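Okay, so here's the structure we're looking at.
Missing here is one protein chain; the remaining ones are kept as they sit in the complex.
Coming up: chain A.
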């Protein structure tokens, strides 16, 4: 009987000890930061989302530049494709700011929806780019591999942007229309020069739009997360 009582006491003491230790430990745990724009269910912090998005957009732009330079070096020397590439981007209808002042005056909502529009409008062309580059005779792996990578990263960035958008502007509708690409026939023409010119245009536009996305995101990151104090 005595032993039973003592064992019970020991058990209760142990329980108390566990409870106290748990409480202490819980106090020491760093809680995830609350969403800066109000209470919401933030599972990943906005800072982390932006960090990630900036990394991906930077990477996409690097890849696009390299891909364009490769193509230019290999297929476009002395052909004067650049003259045909003016005004050839399917996303030129989007009202994107074109200098720092304009960008700084654009509200982050607008900027975000512009980014989303750009990302969405590139889903289809990237898919066809991969298919057509594969079919291109003597397609160097440098171009094809980058095209495949960009297509993947684009989807990833779109997902991340949608999450950011949901957090920064909760309850906003994302039904903005985005420009549709219709350049597939020109990618598939029999005329080699015309086809290469079409590729040149597409890669040129991709490089530009990826630069836009990258710049806007970095701007937004500094504005929202760092309060214009990068």
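Descriptive notes on the structure:
In this section, contacts are C-beta pairs under 8 Å (C-beta built on N, C-alpha and C of every residue); 3 or more make two chains touch, one makes a residue touch a chain; residues count from 1.
The rule we apply is simple: contacts and distances are computed from a predicted model.
According to UniProt, the chain absent from the figure is "Prolactin receptor", selected among "DNA helicase", "Phospholipid-transporting ATPase", "60S ribosomal export protein NMD3" or "Prolactin receptor".
Only one of the listed residues, A:15, A:44 or A:82, touches the absent chain: A:82.
When the whole complex is considered, the residue among A:128, A:195 or A:218 that touches the unshown chain is A:218. Within the entire complex, the positions of chain A that touch the omitted partner chain are 58, 61-62, 65, 82, 85-87, 92, 96, 98-101, 103-104, 208, 211-212, 214-215, 218-223, 226, 228-230.
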